[in-house]
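Every protein chain of the complex appears in place save one, which is left out.
In order of appearance the chains are A, B and C, and numbering begins at 1 in each one.
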Amino acid sequence: MAAGTQAPPSPPPPASTPMPRVRRRRRFGSRTVIGGLAILAVIYLVAGPLLMLVLTSFQDTSLGLVIRPPFPWSLQNYVDVFGDSGTYSAILSTLIFSAGSLLVAFAVSITCAWLVERTDLPARNAVFVLLVAPSGIPALILAISWSLLLNPNNGLINTLLRLPFGAEGPGPLDVYSLPWMILVQGMSLVPMTFLLITASLRGVNASLEEAARASGSGFSTIVRRITLPLLRPALIGALIYQFVTVVTALDVPLVLGLSGGVSVLSTEIYVASNPVGGLPNYGVSGTYGMFLLAVSLIPLLFYNRIIGRSQDYATITGKTFRPKTIALKRWKIPAVLFCWGYIALSFVLPMLVLLWASFQPYLGVWGLDALDRLTTAGYGEALGGAQFLDALRNTFVLGVAAALGGMVLAMALSWVIVRSRSRYRALVDILAFVPHALPGVVIGLSTLVLYLILPIPIYGTIWIIVVAMATQYISLGTRLTTAGIAQIQVGLEEAAETSGAGGRQIWQRVLGPLLRPVFLNGFLMIFLASIQNLTLPLMLGSNDNVVLSTLIWRRWDYGDVTGAAVLSVTMATITVIAATLLRRTTGTRGL
Amino acid sequence: MGAIRVEHLFHAYDDGGREVRAVDDVSFDVEQNAFYTLLGPSGCGKTTTLRCIAGLEEPTSGEIELDGVAVVSARGIVPTNKRPIGMVFQDYAVWPHMTVAENVAFPLKVAGDLSGREIQAKVMDALALMGMEQFVQRRATQLSGGQQQRLSLARALVRDPKVLLLDEPLSNLDAKLREQMRAELRQLQRRIKVTTVFVTHDQVEALSMSTTIAVMNQGRIVQEGSPREIYLQPNSRFVASFVGATNFVTGVVDAYDDDTRSAYLSTPAGPLCCRTEHAPEVGSAVTVAIRPEALEIGYEHPGRENLLEGRVQVGLFVGDAVDYRVRVGDQVFRVTGPQRSRFHRKDAVVLHVPADECVVIPDDPEVPAGVQATVQDQGAR
Amino acid sequence: MGAIRVEHLFHAYDDGGREVRAVDDVSFDVEQNAFYTLLGPSGCGKTTTLRCIAGLEEPTSGEIELDGVAVVSARGIVPTNKRPIGMVFQDYAVWPHMTVAENVAFPLKVAGDLSGREIQAKVMDALALMGMEQFVQRRATQLSGGQQQRLSLARALVRDPKVLLLDEPLSNLDAKLREQMRAELRQLQRRIKVTTVFVTHDQVEALSMSTTIAVMNQGRIVQEGSPREIYLQPNSRFVASFVGATNFVTGVVDAYDDDTRSAYLSTPAGPLCCRTEHAPEVGSAVTVAIRPEALEIGYEHPGRENLLEGRVQVGLFVGDAVDYRVRVGDQVFRVTGPQRSRFHRKDAVVLHVPADECVVIPDDPEVPAGVQATVQDQGAR
Partner (left out) sequence: ACGGSSGGTASGSGDGDGGGDAAADPTDTLSVSTEDACAAAADEGGVVQHWATTDAAVFDEMIAPFKDAHPDITVEYTSLRPNDAVQQVLTLVQTGRDLGVDSIAMSVPYVGPLLQRDLIRDVDWALLGIPEDQVLDVGEEISLYRNYRMVSGLVYNADLISEDELPDTWEDLVDPEWDGKIVVDPRGTYLSRLAPAWGEDETVDWYTRLMETAHPLVVQGATASLQKVAVGEALMSTSAHDSEVLEQQAAGAPLEIKYLDLAPTQDYYSFIMSDAAHPNAAACFLSWYASDEGQARQLEFEFKGNETTPSDVPDTTELVNLETEEDATVVAEVGETLAGLTAS
């Protein structure tokens, strides 16, 4: 027998000595210290909101949330949520809606990510930026753009489609229907999904795919059997995250769904928790958060088992790692058409509507006479005041600080999650995921309470929003960094260790640079998500911390559609600039 | 017609604007069922040549034919997965997300013409061949380096390819296993009649397994021939020194005897008589290659011809022999002494080399002067 | 006191609940400046042992001392980066995001006590030593396999470690370079006086470089000794067969002559006379190990003792010799014949072995019966 020298371990050799086991004190390396600090930080950030969630869901909040005894304990919220048959009837449509949107989002994101990161697609960087760009248009505005374009009565596209046939009546496309909801929601998930995937795709070792090719498999087999499975940590991480995103997403179901008679869980909850006048029913939101948390726990534990075998996905190795660009050849034109077609649909069209709205004193019926009304007055008005400049500065501080803080923390946490052999690492991952399942109001409230109690004077400043935002998006960051670190073969860290490098230096010189694409993608994600987020700035708002998103909302609330459009254009511009700058720094191939 | 035909193959990598010419006009034919070896130093372009044959690199120019089908030609390029090949990668490239069995089953599953049971059976056969049965269910990442390489070999063989491409498939195996695999691979190759291109930098592997060896240097084939030709009649200093250790002596031809086909030389180490077919010009300078194992070492020697007197510098025990360095005049000779010999440092010894073992190296037009210089440098180190 | 002391080292991996005992009670001492080699088949636990010394694995139990400091003991564990080591990894572990120069400069930069100029100079020295000067600015991912391994070696040496840990550092080099590096590494090791632990599965490497060799099998050290001891006096079939090819003959002791220290055996291949210090019991069955190079092959032989008659099965040209398989009775013998010999298939030949070269293998209490059987299987293939 060939490998006889490696005889099977059983039966054990007779002379075998029983193996003693000893427990020793490990001297903490500085990487462990960094990890420990990260865990403390995440506990600090997440414990409050989590406590608040429990508190909210188990009390009667009709007179506002009580945060000190005596508590009005009550199970009524659970009765309201789970005793309502509407909850259950909405679950099915929610599942269809979520599954559909996720399918759209992942199909588009994976395809585009692969094209951008692995092939010689022309103008890759522009495609990257423009795929991410729609996230710069506020969701509400985006959904409204879609209804302007596609509503069955006088949507622009419908009108144009009807024109050649002289057809009358509504249609042919009805944006107020489940398929369109799915499509629009799917498109709105693309930017984040795309960012969650691209960095990992970059780290797939080409020789693993080459081996499959030499084994006789064609392109699609390689993608299905090699590339995607290797991306499992990134894909499943993104999937769990985006599932929760889509279940809690409100804008599309609210703007498109209700008119079409499609009601999902999030609209159900929205309606239930926003009574006519009076305070929102925080209790119901909290209960819903508890439910979501419970639901996402199962896939999270599953995910952690995958990460537990992270070496199965380590594709960035210290041995002939060849990042390789695949030549598209005759597929180049279809690929270009696909990417730019999608960009036209997801970004250019809504952006044109937005621009149009920003140059109109009010948004009236489509028509030639509207051309006469074109004006730049909206720009002068919305961008003129000192308030706008304040908001711009605050937005910038918010985006950069939250993204930086969130990503640094996420990287350290993910290192613990991936590399630690402790049983509790799954707990750390769950802790890091928790904020995503929490309703924004819960995070807002707990942050508010915390900084009213603690002697840290950030109440009323932009920093309280930064902290809340970092809390909210730590889960987004860890989805990305966990997959990113799992891709790096542990040997690269070990080689640094045997070269005398301590934890700080390993981070600085080895992990950091190797994780650069991941870090920049994550930075961009949190940056974009934070400057878009409306709930937290509104809740924690004061005179001194107005940001662009609240400004847009106020303009809108005040009935100033033009102003809102102008500010949204500004937001989209910031997004494009930020994405371009960050892409510049990672754009070159290789690691 | 050969099973593999490579013609005027060029391949250049782009190294940040600068062009690295990894393969530089390589042509060769491999007969049906032959075992063809590319042998050469690190970085000489062996892997690149193999990757071009596999279709993993698109050559800058050149033509390649596999099993009668032009896979790289002016008319187009056949993609890798359509070529009838099996390949073992230098870095194994086992799929970390699959178990051992899944890795091996992959090529069969992709082909899709076998039932699950048949696949199972073939996988077990291939694994058994590599002595890997007990790891069937282990994850590929939990294997040691050598085990991964055997897995990679099993994967390449499992689908009975027409052409087998091996990129140093034995380099991570232990000596024992390597020797065994060497024999087995060769037998297997004969049995399943698969034309094989084998890349290695190990001369013993190359010599013992190949039907034909092509020695490569700096992207070119510098000599092609049977193992014995390559070893016994190297056409250049480079080949002589690469394929086994060699001592070089430069000397001036004093006379040539047509009857015995012997050249008489004066060298710094003393007079030498060499057997050679090609009469060198009298008075010209030539190089003579002498293998360490051709030199007999002793305190004295009964013969009178081709005796070199020197002093032992060092003796390294290498198991089946002792590897001596003996200083003769200004030059240090490598000498393979018998296993049990115990010459000590500073001992005065006599080396004897039969005239048959003195190989006169012809001027090699193919290798540019620069390369020779480099090799010489290396040798002098 | 040794520079490295390993005591009762155990290490088990968790293979999905099942425990894989990779290192199983290993103890050894390495003298200051010694070159200590762990030699063993694939998967025997060499790498794991080395990783425990480096601190990359936390042993299940055991103690390790490096340069007088207890790095693994009941009192605690010193982290890897605080151990005075340099290490070369089996899979290179070069950092793909750095250039060659940056890779080598890394250990110096993190130490932080040299100026940029000094670092630059040391990096160039280390690279020059490995013949890698021309790649300084290339990215690590653009190197060939062997080049990456040399880079890894340069990186380990650059900070003049107290203890050098080498995990098969030469396995991906070409034969020529390997041989050269072998000599250079050894010289370097002597010059910079660095205690070295070397892991290899190559017996020639082990024999030629080491001060002491420990042969490992299944997580244990089965024999420890100088190269000559290991090769010439293997204490078990396993060692004999692993450290160089060996033919085993089992026979029954007919008589023992105390004066000449000769044992007379009957074996299936014929009568044999073996020189041995330890008198075997008359009538007992013993195993005799005969190295292929100890057997002289010829059509006839002048002597009368220790002659085995057989037929050539196959002869493989391996450069400096021809590797024959000769069938004697039921058994196939490996015989190393002279380079120019040309015995053909089916030729009837006579093998002769001097009595000194017949090594009677003592019963080996350490190696379980199962393993011996396995090795025998291997030999019989």
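FYI, a residue touches a chain if its C-beta (ideal position, glycine included) is under 8 Å from a C-beta of that chain, and two chains touch if they have at least 3 such contacts.
Since this is a predicted model, take the numbers as computed values, not measurements.
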Inset, instruction - Please work out which displayed chains the absent chain touches and list them by label. - result: A
Inset, instruction - Could you tell which one of A:75, A:294 or A:453 touches the chain left off the display? - result: A:453
Legend entry - Among A:64, A:179 or A:334, residue touching the chain not depicted: A:64
Legend entry - Residue touching the undisplayed chain, where the options are A:44, A:362 or A:424: A:362
Legend entry - Sole contact to the chain not displayed, among A:124, A:554 or A:583: A:554
Legend entry - Contacts of chain A with the absent chain, listed as residue ranges: 62-68, 86, 89, 144, 147-148, 151-155, 170, 176, 254-255, 258-259, 263, 267-268, 270-272, 274-280, 282, 361-366, 373, 385, 387, 445, 448-449, 452-453, 459-460, 538-539, 541-543, 546, 554-562
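Rule of thumb we're sticking to: only the chains that are shown with their structure count from here on.
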Legend entry - Distance between the centres, which are taken as Cα means, of chain C and chain B, whole angstrom: 22
Inset, instruction - Can you check how far apart chain A and chain C are, centre to centre, with Cα atoms defining each centre and the answer in Å? - result: 53
Legend entry - Set of chain C residues in contact with two or more other chains: 41-43, 91, 145, 242, 378, 381
Inset, instruction - Identify all positions of chain A at which a residue touches two or more other chains, and write them in rising order. - result: 1-6, 319-320
Inset, instruction - Please give the residue numbers of chain A that touch chain C in the complex, ascending. - result: 1-7, 9, 13-17, 19-22, 24-27, 29, 316-323, 489, 491-492, 494-502, 505, 509-510, 513-514, 516, 590-591
Legend entry - In the complex with chain A, residue positions of chain B that touch it: 54-56, 58, 79-81, 85-87, 89-91, 93-98, 106-107, 110-111, 129-132, 134, 139-141, 147, 150, 152, 155-156, 159, 165, 174, 176-177, 180-181, 184
Inset, instruction - Could you pull out which chain A residues touch chain B in their complex? - result: 1-6, 8, 205, 207-208, 210-218, 221, 225-226, 229-230, 232, 309, 311-315, 319-320, 327
